[in-house]
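Every protein chain but one is kept in place in this view of the complex.
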Amino acid sequence: MNWMKCLFVREYQLANRVGGGALIGVLFFLAVVTIFPFGVGPDMILLSRIGAAILWIGALLATLLGLDRLFQADREDGSLELLVMSGRSLELVVLIKCAAHWAATGLPLVLATPVLSLFVGLDFQSIVLVTLTLLVGAPALTLVGAVGAGVTVSMRRGGVLLSILVIPLAIPILIFGVSAATAGAIDSNNFLVPFLFLCALTLFGLVVGPLAAAAALRVSGD
Amino acid sequence: MDFSEFGRHAEYVIAAYAMAALVIGILIVWVRMDKTQLEKEMQALEASGIRRRSSRRPGPSVSQVVSSSADDKSES
Amino acid sequence: MNQLKLVCQGVACDRGGRRVLNHVDFEVGSSEALIVQGPNGVGKSSLLRVIAGLVAKAHGSLELEGGMAERSVAEHSHYFGHLDALKPLQTVLENLSFWRNFFEPADFGDGKVRESMSEMEALETLGIEHTASLPAGYLSAGQRRRLSVARLLVVPRPIWLLDEPTSALDKASEEVLLGLIADHINAGGVVIAATHLPLNLPNTKFLNLSPVTTESEHMFAGEDLDDYFDEDEQDEG
């Protein structure tokens, strides 16, 4: 079996077997979306106006939730050392781990988005747009998160610091994601520009994320 | 200078300059205090007999020897 | 048959801001074992980790003569450290086949990759084949250790870096492991082991490490800086 596929399958299985897997992220997503109406009031018109933002912020927080374990678990049991010296490109290893992490936690969030959209009163077109932007943007969140995870890998309680480091990196993604989702619902001409920027950020993350995370992991070798 | 002639919004100007003075003051005091503290720590370490001149100590700098060969497994 | 030769010259390394190795020189070739000795904290593990490419060296060179040109020393090596690299939720077989499929094999300097054991053969050799379908979390410490050794058997790589290889193993398993290491040496492999205990291996060299007195230049503790700080004192005191 091809080593990439092999790594992907293993990471996917582990992500699903550890601590509730995909379900826990979706539950957290649901919890975040649920508390918003309690905060801003049950005004469906207001909620539908900020619905896309709520869903995006919920997805961002749910993505950050499990990221601190992305490399830390491997570091603790010694697997990381072997990944580093395996002869495989560490950048590719990081990329595949991110892909598996996204498939196990990010994709369920995207799939849950249409259902949660109903709670915030989005119409059909908005639901499609939010789901589409999250589908394109969530990998970028995982990729910039991987940089934070690589940098904080040697910290016992690095989760909070990871969030502080990653949130500034996630701001552009959030801006273009929410803009595409909300602007597109009003006028489809306004959709394409932010959406293409979002795509560009994801592609950019595909390069920078693995490079920076792999460099951080090499540094943290001892 | 005469602040009464400052006109409207004088409090904003004063607040901005006061904060600037405060932040810069804190920075300077922090750097100075840090220095004093570090010097104290260094002196304490020296007083407790930790020598600075590491490399002037006598002793070999080469740290290892390849000793025995094929059949000889006893230590050198 | 081509011979491998690992040449280490003037290697120094820093850990935790401290120089733990300085001026380490040795050569070890195919069919040889190098036993790294020295008191606790002298840098035995660090030396192995430098060779394994896990810790960057501060100075010196580390080269493998006769190895695959495009591959680093680490990519010719197996590292067997204190951690077992096992995922408790995966079965023994899943754990082992992952490493077998994932690791890139390396040749022994003769240009062709050797046949290695299959997963089950390796488990049988180490006497833990009955655990194959159990999650690795159910294994005892000794069994985990043996499963970790199995990794070295299923992927052919010429250099074995062993850090206290016999820890947590009983007498019988230790004998098995020593036999496997000896086989590896006889088959043209290179073994570098850090240990407190005497290991009965063929063709052995010894490397004695002693404590390092030099400081890492990253910590600004050198002699020339002393002059600066002394001047400072004279001025102010």
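Read from first to last, the chains carry the letters A, B and C; within each, the first residue is number 1.
Operating definition for what follows: a contact is a pair of C-beta atoms (placed from the backbone, for glycine too) under 8 Å apart; a residue touches a chain by one contact, two chains touch by 3 or more.
What we mean here is this: contacts and distances are computed from a predicted model.
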Hidden chain of the complex, named as in its UniProt record, picked from "Hydrogenase subunit MbhD domain-containing protein", "Cytochrome c oxidase subunit I", "Heme exporter protein C" or "ABC transporter permease": "Heme exporter protein C"
Neighbouring displayed chains - absent chain, whole complex: A, B, C
Sole contact to the chain not displayed, among A:73, A:111, A:165 or A:206: A:165
Residues in chain A touching the chain absent from view: 147-148, 150-152, 154-155, 158, 161, 164-165, 167-169, 171-172, 175-176, 179, 183, 197, 201, 208, 212, 215-216, 219-220, 222
Interface with the undisplayed chain - residues on chain C: 14-18, 37-42, 196-198, 206, 208-211, 215-222, 224-225, 227-229, 232
Chain B, residues in touch with the chain not shown (by the definition above): 1, 6-10, 12-13, 15-17, 19-20, 23-24, 26-28, 30-32, 34-35, 38-39, 41-42, 45, 48, 50-52, 54, 60, 63-65, 67, 75-76
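Throughout what follows, only the chains that are shown with their structure count from here on.
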Touching two or more other chains - residues of chain A: none
Residue list for chain B, restricted to those that touch at least two other chains: none
Residue ranges of chain C touching chain A (in the complex, touch as defined): 15-16, 46, 49, 52-56, 71, 74-75, 77, 79, 81-87, 89-90, 94, 98-99, 101-104, 106
Interface residues, chain A side, partner chain C - complex: 1-3, 6-7, 10, 13-14, 17-18, 76-79, 81-82, 84-88, 221-222
